Structure formats: structure tokens, C-alpha cells
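Missing here is one protein chain; the remaining ones are kept as they sit in the complex.
Then we have chain A:
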Amino acid sequence: MTAPEDSATRQAQDYLAAVEHELADLPPEDRSALLEDLAQHLEALAGEDDDRPLAVRLGLPAQYAADLRAAAGLPARGSVVRIATPGVRDRLDAFLASPAGRRVGSAGHEVWRLLGELRPAWWVLRGYLLVLVPCLLVTDGFRDFPVPAPLGSDELGVVLVLAAVVGSVALGRRSLPRPANILVTAFGVVLVLASFAVAQDELQQQQEQDYAYASYAASSVFTLPTEVADGRYPLVSRYGPVTDVLPYAADGTPLDGVLLYDQDGRPLKVGFQEWWADGCVRALEQPRAADGVPVPNSYPQVYEPTGSGVDGALVPAGTCDTDDARPEVPLPTFPPAEPTPSG
């Protein structure tokens, strides 16, 4: 291709792009029909022996587009928007024409373009939400996330989601008349808001369930649920803080004064039991070694009533349970020990 032809092609491309820009607000069907004609027109002009610029032969692109619109019976550029929002569009145009506005405008244009590219993703999400949100709203005890289970059926959920996504994408690809477009947009906004509301509700329910489970786990002691070992409750089991250890011999004999150590040989310590079923306050009486130092890891622990109640009132010593009755435990029965063969 020779240089002048190359330049003519570029000129034609620029002209086409400029007119396309001027027709950007038209319905896609009208726009593509007009641009298709123009492309053929420019092609025909390029074959003629006339080296005047296109802007001279056809007029400026904006004028060409305006004539095209007028002759085709289409609204003048911007007139549709101007009816809907008088003044706003003009002010926006004026701002966008200023140097600062041009920068904002190009950034805005990029964002707008990105949003346009993300539209198909929204169409898919919209179809999914259309099935998911009603399923979450119906409390049927079935798990609806991530796969909605209408009437308790995951399979039905998958089929409905696929159908809704296909329908939503088909709807998105069509160019709708303005009233229908507004309706679809409004419905989309409602769907998104409903999704947020339902998600928040689900999250709260989940937290309440977790809390209820934690409370249940700690219900064997009259303390606040303390799931993590700390200085006050150095030993915590899955049921809550441990406040005593009850050792038995293999034959079921309850043992007293058993010294326990952990895997590293450190004395095993448990928490202090503050609350008692009879309402008496008790003090921990740890056995003392020969040097007078209390031994904290002797089990079971020994508590003695102090003579006062939990509410601070004096309690007659006789009313407190004195026998340190152990809870009933299901003790295993071991097979009788084999006599060790000797000699």
C-alpha cells in the first residue's frame, strides 16, 4: 500500500470513529445500520479520483452526523437526555470541557468503560441472586449457600440458577425500551439490597448459633464461658474450665492426694471453684510440703467451708455439705491381671 492510500485509509477510519462518537447515544440497531452505510460510503469515496479531505467532501463529522440524524428522523444529539435532566447534562459538558474536567472525564470514561465490561458478570450474578435470595428467605432448615436448595433439593437449585442466569444474560444483551430498562435497573437495585439484608441476617444467626454452642459447652460450671486457659483457669477442657481432678485406681478405688504433672513435668494446676451447689463459700486447703510451701497439684483438691454464704451472710457450719461426695463416674472394668510367669 502506498503512502497516500495509507493516509486516506486512516482519514476514513478517523472520520468513521468521529461520526460513531456523535451517534453514541442512539439505539445500537440504528447506530450500527448508519455506520455500516457510512463505512461503505467511505469505501466508495476512496475509489474516486478526488484528493480533497473527507471533511471538505462530506462536511465535518459532527455536521454529517447531525444531517444523518435529521434525515433519518432520529433525535438530535443529547436531546433525549436533556428532556430527562434539564441543565445537568449541560453543566456536566461544561465541566468536562475544562482542563480539570478533561482529566476527571478521562478517568470517569475509564471507570465507565470498566463498568461496561463488567456488565456480563452482573448479569450472571443477578440470575444467581434471583434464586438464592428467596431460598435464603424461606427458613426450611436446608442449607442454601452456596448452592440454593429450593424445596430442599440442590439439583432443582442448580437447574433454576442455570435457567435464571441464561435468562438474565439474554435480557442483558437485549436493548430494551427506556421504561423497561428503568424497571429492570430498579429490580436489580432491590435484588442487591435484599441480598445485603439477607446476608447480614444470616451472619447474625450464625453468630448467635456459635454463641449458643459456646454457652452450652460451658454450662457444666457456673462461670462465664471461658474457652481459653488463663491465669485463673489454667486448665480448660472442651466443656469449660477444669476446677478439680478426681483420680481412681484401676480397681475403682477413689484416690486422695495424688500428685499430677504434665508431659513436661510441670505441676498440673486447675482453676479455683467459686460456686457451690449448697451456696457455701469454700477456701482451698492445699497440702503443705515439709518446708511449708503449699502443693498445688495434689488431687482431688480440698475445699473447706469458710462459714459464710455466697451472698456474704453467715452460714451455720452444719448446713454446708461436708462430705466431699464425688460424682457418679462410669468406671471401666479391666480384665484380671495375668500372673507374671516366673522361672
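Here is the rule we use: a contact is a pair of C-beta atoms (placed from the backbone, for glycine too) under 8 Å apart; a residue touches a chain by one contact, two chains touch by 3 or more; residues count from 1.
Operating definition for what follows: contacts and distances are computed from a predicted model.
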| item | value |
| --- | --- |
| Chain not present in the shown complex, as UniProt names it (candidates "4Fe-4S dicluster domain-containing protein", "Nitrite/sulfite reductase", "Transcriptional regulator, PadR family" or "Phosphate ABC transporter ATP-binding protein") | "Transcriptional regulator, PadR family" |
| Selected residue (touches chain absent from view) among A:Ala17, A:Ala33 or A:Ala250 | A:Ala33 |
| Hidden partner interface residues of chain A, rising order | 30, 33-34, 36-41, 43-45, 47, 58-59, 63-74 |
